[in-house]
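Structure record follows, encoded as structure tokens.
Only a single protein chain was left out; the remaining protein chains are all shown in position.
Naming follows writing order (A, B and C), and every chain is counted from residue 1.
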Amino acid sequence: MIDKTQKSMQEVLSQIKDGATIMIGGFGTAGQPAELIDGLIDLKVKDLVIINNNAGNGDFGLAKLLKSGAVRKIICSFPRQSDSWVFDELYRAGKIELELVPQGNLACRIQAAGMGLGAVFTPTGFGTLLAEGKETRNIDGKDYVLEYPLKADFALIKAAVADRWGNLIYRKSARNFGPIMAMAAEVTIAQVADIVPLGGLDPEHIITPGIFVQHVVQVPAIVSSAQA
Amino acid sequence: MIDKTQKSMQEVLSQIKDGATIMIGGFGTAGQPAELIDGLIDLKVKDLVIINNNAGNGDFGLAKLLKSGAVRKIICSFPRQSDSWVFDELYRAGKIELELVPQGNLACRIQAAGMGLGAVFTPTGFGTLLAEGKETRNIDGKDYVLEYPLKADFALIKAAVADRWGNLIYRKSARNFGPIMAMAAEVTIAQVADIVPLGGLDPEHIITPGIFVQHVVQVPAIVSSAQA
Amino acid sequence: MSYSPLSRDEIAKRAAKDIPDGAYVNLGIGLPTKIAKYLPKDKEVFLHSENGLLAFGAPPEAGFEDPELINAGKEFVTMLDGGSFFHHGDSFAMMRGGHLDICVLGAFQVAANGDLANWSTGALDAIPAVGGAMDLAVGAKKVFVMTNHTTKEGEPKIVDTLTYPVTGKHCVDRVYTDLCVIDVTKDGLKVTEKVAGLSFDELQRLTGAPLIDATK
Partner (left out) sequence: MSYSPLSRDEIAKRAAKDIPDGAYVNLGIGLPTKIAKYLPKDKEVFLHSENGLLAFGAPPEAGFEDPELINAGKEFVTMLDGGSFFHHGDSFAMMRGGHLDICVLGAFQVAANGDLANWSTGALDAIPAVGGAMDLAVGAKKVFVMTNHTTKEGEPKIVDTLTYPVTGKHCVDRVYTDLCVIDVTKDGLKVTEKVAGLSFDELQRLTGAPLIDATK
């Protein structure tokens, strides 16, 4: 019997080693798998490459991971926020590498990885600093930049409900990067608030089919005091 | 008040002119918008380019459209079937042009159009007759073929339920090409069995958001005698 | 003659007038967000947010905030009946694929040829951040800009050539400022409206690129 929910969070996360590339879901704190990130911090692994839309908020979750010194490089679209002081300090001190990617190219490069494409010509960023040195091409009168897939060893995402085969549904705008990151990583670990028996999720409503999910960890939802 | 369900099928289809490129949903007959196709036949337009996975089954739906002489060219992955006699005869008589595309490249090229990409490097078809003359590239040790987006003037698709904003849900394996074709066409026309009031579709369950749908036509579901 | 520049809310109100019934619209973070307040009740306008929302509505009442229902500005919102959720891939396909009718963006500078700068001042010590700005600039069918006509220091923001790093080339269609409305055309920057009491010469003096008077 295949049960992707059977292992402890610690056991699941222990696969992650120094130097791993990890996608972390969430847009701001919505959809951010805070408990998985806490577990990742406890591993005390080093030299991680993190892919996320942001670079952490406040002192918890992703920001706490950065503060722990575990991250060598972050690939994101919007690091600078009113509460991104942890990242800001590391960046100004030269202690973290930043690859800035337009948000839609971030999404598209993650999708390209999940879809098995070798590269894509995208219009976003053409002629800008973020496309400097990249191959470009005019196709049917429009300019495009060649962008390569973003793959990852692991994706840590947050969903609402799972079954033992790893099928997932999400909640509201916490969906954001979850489904496409699950498709792009070698090993996807989802934290969910609820686990239902097989058949408890309607096959028409499943957003991430279990083929894209290797492990499910249940983290009961707490009324969060986190700012969005 | 935006109501995409208000026009008659005839009125909606009358936008389609000679020479139009039209995506038609469906895999075999599942998801094939048979009534929209009948309406298209009644228009007596000519020189159409049709994009579908197949090239018609039996004597109805897409096959009937081909038989009417309206189609100049078909872009598909699997024209030859036990009941594709209409296409077979036209093809052998040199009366229809065929662009054969591997099914996954068909899907991917439709997606590329909907996503606004200029071209994609796909591994499928590399080294085969279907990639002859196409640009290729080795990326990270793997060979890819450059494929261009497939766009369309219209998409005719079949869904299960809509609301007046054009939000759609599908039914079982009739979903197939519907969602990606809706994203790739200038004008998407969906035939649906039911229309519900706004709010009748759960925002978590909507598969095709109304932004991708311009017109909805209600065609009550009949227990079909069509072979699958 | 004297004139009064429009307030931020008045610019938003003016821009809102040009958003047609049934439009799919992305309102950039900051000033453009104000437009939502001024959309007429008899129109149905679909607001899109980068983080996977279509047809979201007003902020929730106090006490009903949901940390998992936010817009791209990370503000709490509500959903309208008929709204939908989707992932980031589909959300940016809506932009990049040309499905959004209008986006309204803030700007550091707009050039005479429609080039837009709104993501980086190029300051060496600044931490760069881009978000979805470049995607909106190239993706939406129409790109509107909403901005003060000059900087706080009185420098023109509508310029001949950008001095700040570009966000998107040849992308801006129309600019709403506190002084006027400008259409970016092949012939140049056409002023179609200006505030009462402001002479065309004075407006030109406050602008870093040649304007065409099309207010008659």
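Worth a mention:
As a convention for this text, contacts are C-beta pairs under 8 Å (C-beta built on N, C-alpha and C of every residue); 3 or more make two chains touch, one makes a residue touch a chain.
In this text the structure is predicted, and so the values were computed from the model without any measurement.
In the whole complex the chain that is left out makes contact with A, B.
Within the set A:98, A:129, A:193 or A:206, the residue that contacts the chain not displayed is A:206.
Considering the whole complex, the residue from A:113, A:145, A:174 or A:192 that touches the absent chain is A:113. Subunit B residues in contact with the hidden partner, per the touch definition given at the top, are 27-31, 53, 77-81, 84, 87-88, 91-92, 98, 100-108, 110-111, 122-130, 143, 170-180, 207, 224, 226-228. Within the complete assembly, residues 1-2, 113-117, 163-165, 167, 183-184, 198-199, 201, 203-204, 206, 209-212 of subunit A touch the chain that is not shown.
Criterion: only the chains that are shown with their structure count from here on.
Of all the chains, the one whose CA centre sits at the greatest distance from that of subunit C is B. When chain pairs are compared by their number of contacting C-beta pairs, A-C comes first. Here the CA centre of subunit B is 35 Å from the CA centre of subunit C. If each chain is reduced to the centroid of its CA atoms, subunit A and subunit C end up 29 Å from each other. Residue positions of subunit B touching 2 or more other chains: 115-117, 203-204.
Residue positions of subunit C with contacts to 2 or more other chains are 79, 85-86, 89, 92, 95-96, 139.
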